[in-house]
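Note that this is a trimmed complex: some chains were dropped, and none of the rest were shifted.
Chain IDs A and B follow the sequence of writing; residue 1 opens each chain.
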Amino acid sequence: MKSIGVGLIGTGYMGKCHALAWNGVAPVFGDCAHPRLVHLGEVNAELARRKADEFGFEKATGDWRQLIADPEVDVVSVTTPNAFHAEMAIAALEAGKHVWCEKPMAPAEADAERMLAAARASGRVAILGYNYIQNPAIRFIRSLLDEGAIGNPYQLRIEMDEDFMADPEALFYWKSERSSGYGALDDFAVHPLSLIRILFGGVASVFCDMSMPYADRPTAQGGRRAVETHDVATMLLKLENGMRGTIETNRSAWGRKSRLVIQIFGSKGSIFFDQERMNEVEIYQAQGPVSHQGFKRVLMSPTHPPYDSFLPAPGHQLGFNELKIIECRQLLKRIAGDEAVLIGFEDGLAIERTVHAAARSFAEGRWVAVGA
Amino acid sequence: MKSIGVGLIGTGYMGKCHALAWNGVAPVFGDCAHPRLVHLGEVNAELARRKADEFGFEKATGDWRQLIADPEVDVVSVTTPNAFHAEMAIAALEAGKHVWCEKPMAPAEADAERMLAAARASGRVAILGYNYIQNPAIRFIRSLLDEGAIGNPYQLRIEMDEDFMADPEALFYWKSERSSGYGALDDFAVHPLSLIRILFGGVASVFCDMSMPYADRPTAQGGRRAVETHDVATMLLKLENGMRGTIETNRSAWGRKSRLVIQIFGSKGSIFFDQERMNEVEIYQAQGPVSHQGFKRVLMSPTHPPYDSFLPAPGHQLGFNELKIIECRQLLKRIAGDEAVLIGFEDGLAIERTVHAAARSFAEGRWVAVGA
């Protein structure tokens, strides 16, 4: 199996997550060659060198353009702040590299469109880091839907809640600035939309409400500054396949750390999932004696691929970081020309268009078609 | 303590529930006189007599007007189908009786308005059977809010789901007929609205979407008949106090038997409740070391009145029927001129106006003010 040269730009939360995935993918899956960790880019050379040593990369640079110019690099992980995604991803694609860019594509729709155009022009693989879709539990849900386990699904609810913005006395920071986006709508709702895309396809139209739990926040300079983004966003959806759905997001939801609850209602059963217990799927099937029916809590096991590549014993639990290893494996498959479950730039743009349509709906108080 | 004469019209699900409450209220609460179970009305004399014996009523009648005319009757429980509520309640009030009417008041807004007018004219106590609000757990939530346990609440989510309409091959029956109302909107959503009213007050405006999981259902005569009501209803709310909220209801939600989940988000914490585990309240408070914070599952106990009137030991569980005993106790208090937690006809009308506003919103695809 031939080797593949990896470049990584950014070493924050997601940068480290990519690094762990590049280190883990071959030992976990066995049938991959070891990716060769070639080049790491950071904001300055010293940090880059230190992180390269930690993460096992050979070269380090404070100038990401050098990394992209490196002929030994075949694929580039882009894990920098959202505002840099377009520039870096486009440059990498134009240099003939495959791109693994963290979500979302870009704050502005026009930038996201340019990214897709660059991907198409390059003929390279260009995907987004929507790792929740990689969970074996989500694969299992998809297979349950495919086999008709709950009949015809007609409605879904997704909630995504965390509490990192919940403290009204936490200092104002960039996530409360308008330039960062709408708030929970693009920060969070894109994840549920990625799951919907994988499970059910596209969104036809959307109604949205948003709100600000706290009007202002203290600043480091003293005084308070008005908040400009909405930490709460709620969407009603009509899917292209005829289903209805809701997405409720709140990034000020005290006590919720990684809540991402999915409820799917069908003509023969229901499915429940919560990312805070990401190794469990609950399913209700209206079959057998009524007295024996109930929600069944299924623990992920080797019968739910690719759990089996990590562990031979059931119920032993995967972790969040391991979803990124699965994503990395899918990326390698797609690069190899094989089938893979991923959100590419095309699907990513569709997700971001849904977000922008939702913002328009909120402004105008009416349903908005996501369309062309 | 003086006795109070009771009349009961209807002996179905809620009729039996009222009967259990009238039998149990004095033994449970001790400080009430035994209500005197005077007169029971049903559709015919035989059924009335049989049920009177079962439920411990003295007289029985196949003509409810006789019951209302009975001078020994002080208070009338109206538990007949919704279409009869207005006629019976108004007659009882005009006869000088107090009225305990099952929710909702009436399918038509005009009838509900007549009921309120009759109640006002009579000077009698006229309340609606919104028993979920009587749960000690809900009282506890109210006291948590009052004491500032979660700071300033800014958002709430309520889900109410059951599955008695979930089977698409169940025979068409009256709940799918337009004349029965809108569907889940008036059948279910009134319960969340009653809880919101008790906890937070009125609704200012509403946006609503509804859907039909199944276009038609089989009929007893063979063939299929088009469904006319919506088993799924979703509402976005702006409350008078400035909070935002959502209500999601589904009476075709396979596996959900009595799900009524309340989530309240505040500036210092969150609250979670599910009626399927009606003796538990979960609370998260952002206090103490971060490493020690988490949702705390509080089991109802004698410290959560009026649980103590039922049981001296914590965690031993109340049942659904016992909520009705609490409601009965509250009714007796109000009749005695004391403070009581209840949905009277005035609040009940406000709830039903919210429902009608929601239906208009659905028809027009825009926010609708509940107002006058």
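Note that contacts are C-beta pairs under 8 Å (C-beta built on N, C-alpha and C of every residue); 3 or more make two chains touch, one makes a residue touch a chain.
What you are looking at is a predicted structure, and each value in this text was computed from that prediction instead of being measured.
Peer 1: Of the full homomeric complex, 2 copies appear; what's the total?
Peer 2: 4
What we mean here is this: only the chains that are shown with their structure count from here on.
Peer 1: Using mean CA coordinates as chain centres, what's the gap between chain A and chain B in Å?
Peer 2: 41
Peer 1: Once bound in the complex, which stretches of chain B touch chain A?
Peer 2: Where chain B meets chain A, its residues are 150-151, 154-155, 157, 159, 163, 166-168, 207, 209, 211, 213-214, 232, 234, 236, 244, 246, 248, 250, 252-256, 265-270, 284, 286, 293-295, 365-367.
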